[in-house]
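Here the complex is missing one protein chain, while the rest keep their positions.
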Amino acid sequence: MAEVVLKTHGLSKSFGALQASRDVSLDLRAGEIHALIGPNGAGKSTLIKQIAGNLVPDSGTVELLGRDVTALDTVARARMGLGRTFQISALAMEYTVLQNAVLGALGGRGSPFRFFRNVMKDPDLLETAHGALDRLGLAEDADRRTADLSHGQRRQLEVAVALTLEPKLFLMDEPMAGLESAGSRALTGFLDGLRQEAPILLVEHDMDAVFALADRISVLVYGQIIATGTADEIRANAEVRRAYLGEEDAA
Amino acid sequence: MTYILVLEQILNGLQLGVMLFLMAAGLTLVFGVMGLINLAHGALYMVGAFAAAAVAGWTGSFLLALMASLAAAAAAGALMELVVIRRLYRRDHLDQVLATFALILIFSEGTRWLFGSFPLFLDVPSYLSGPVSLPGGIEYPLYRLTIILIGLAIAVGLFLLIARTRIGIQIRAGEADREMIAALGVDISRLYTLVFALGAALAGLAGALVGAIQSVQVGMGEPVLILAFVVIVIGGIGSIKGALAGALLVGMTDTLGGVFLPRLFTLFMEPASAASAGASLASMLIYILMAAILLVRPSGLYGGST
Partner (left out) sequence: MIPTRESFLNWAMIAALLIVPLAAWSLDEPFIITLATKAAILALAGVGLNIALGLGGLISLGHAAFFGIGGYAMGILAAHAQNYEPLFEWPFLFEGSNQMPLIWLVAIVCSACAALVIGALSLRTSGVYFIMITLAFGQMLYYFAISWSAYGGEDGLSIWVRNDFPGLNTLDPIQFFAIAYVILCLALFFAARLARAPFGLALAAARQNADRVEAVGLTPFTLRLTAFVISGAITGLAGALFADLNRFVSPTMLSWHTSGEIMIFVILGGVGRLYGPVVGAALYILLEHLLGGISDYWQIFLGVLLLLIVLFARGGLIGALAGREKAHG
């Protein structure tokens, strides 16, 4: 079996009476895309935040590359090689596309405390940044203001910035959200190849993309993982059908 | 002797505390409901004091003077809200800081222009002057005691207003979700003007009440404003309960620290340097308190998230 890159063990998190995560254990292995799906309000965002380090779980642990990182913050986890994209694009809107990519490369290098050298003339950072933009088809747009990009281009830039970090694994929160079908197909194709570089934990609503891409799928309902398996196994799973299709199938 | 002094100072601290509460309540309401930081709140305190001093000079009635302070500050507040403040709700905090700082300049210099640079005096009326004997053998100025009682009464009234009345329900709803209450048909801009005028009236009343103990002069609102900020930071922004707790804590700390720290220092220093070191430390005490509370609870005692 391939090496386990990310592993959660028994994650639980409550907000008052609402239990958003119940005993969630899942893992991500080298070379795979593991998709996390579930109806709205199933607790996907809460789970993502615990994995990325924004939320501390009430109980349970998160292991990254074999190390317990439950007590580490988002920054430390990013430095260990967790490349993240956000559900709602989190980019520096006043910056050009290239500046956002250079920011990622700078983060990847981890040395922001330089006060004199022009960062936009640093050959290493520029090479990394341009490389990532090229791969996402944003080379032409490098000098445009991020605020002027279309929604779809911002989604691509999200992924490009994550790429500049040269991460060991990706945590992608609905990268296809709001994309029209052509954009969605293009990104699906890109992610398909990306898994060889680094595995992807993919939260996604676009079921076409999920079933086309995922090596394994986990289904989250009411904060709990009710099934994990290949696309075919998930399609055939009675509990999953019940969760998605309602009572009619239960009989 | 010492025990009477301590009790007296506790009452003084209480008196400062309730006045700070009157200031802080308005600030925290305005922030909680409208998300606005208002540096010009101290100007409303000043407006109240000047209105009271002018009316008292005119009519000789302290009661009328207090009413005038409420009315003038509420009117100034409503005007401020209608002309300037309502353009700032959707702006970022920087714009709010700058615009309300500009209002301070306008109000302060305008008042100086109208009334001159010399302080005015507002006299404590004869029926409230002189000391009163309290149980335990304490002689305490009746006027200060009256201030404490008025302040506490207003605090109770404010809690009832917010907990029990329709306006209060709208205020609380406005804190939770502005769009929603607008969608429910509440006239939100009228509510905002009302809340702002209410906060202004409380500040104006505080200015008038304190104006009778100290002098009435331009810029008198600013030290109080900054103390009120400390109160809000300690109590948690947006929380009336926090404002009350913070105000009492700051009032007590400032008053007791100012009196007792220099004495405490004489225990291990020579008197002259003890007095000056004690006074220096006392002047910083509430800020140290604020820093300490921030270290433990960054969003204040009763604050939710920042």
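Here the chain labels run A and B in written order, and each chain numbers its own residues starting at 1.
The criterion applied here is as follows: a contact is a pair of C-beta atoms (placed from the backbone, for glycine too) under 8 Å apart; a residue touches a chain by one contact, two chains touch by 3 or more.
Please read these numbers as outputs of a predicted model, since none were measured by experiment.
Checked against the full complex, the candidates B:Tyr3, B:Trp58 or B:Phe101 give a single residue touching the omitted chain, namely B:Phe101. Touch with the chain omitted from the figure is made, among B:Gly60, B:Gly110 or B:Gly157, by B:Gly110. Only one of A:Ala2, A:Leu18, A:Ala71 or A:Met93 touches the absent chain when the whole complex is considered: A:Met93. Contact with the undisplayed chain is limited, among B:Leu63, B:Leu149, B:Ala176 or B:Ala291, to B:Ala291.
Contact residues of subunit B toward the unshown chain are 31, 37, 84, 87, 93-95, 97-99, 101-106, 108-110, 112-113, 222, 226, 229-230, 232-233, 237, 276, 279-280, 282-284, 287-288, 290-291, 294-295, 298-300, 306.
Although one chain is hidden here, its contacts on subunit A can still be listed: residues 52, 73-75, 78-79, 84, 86, 90-96, 98-100, 102-104, 106-108, 110-120, 122, 143, 145, 161-162, 164-165.
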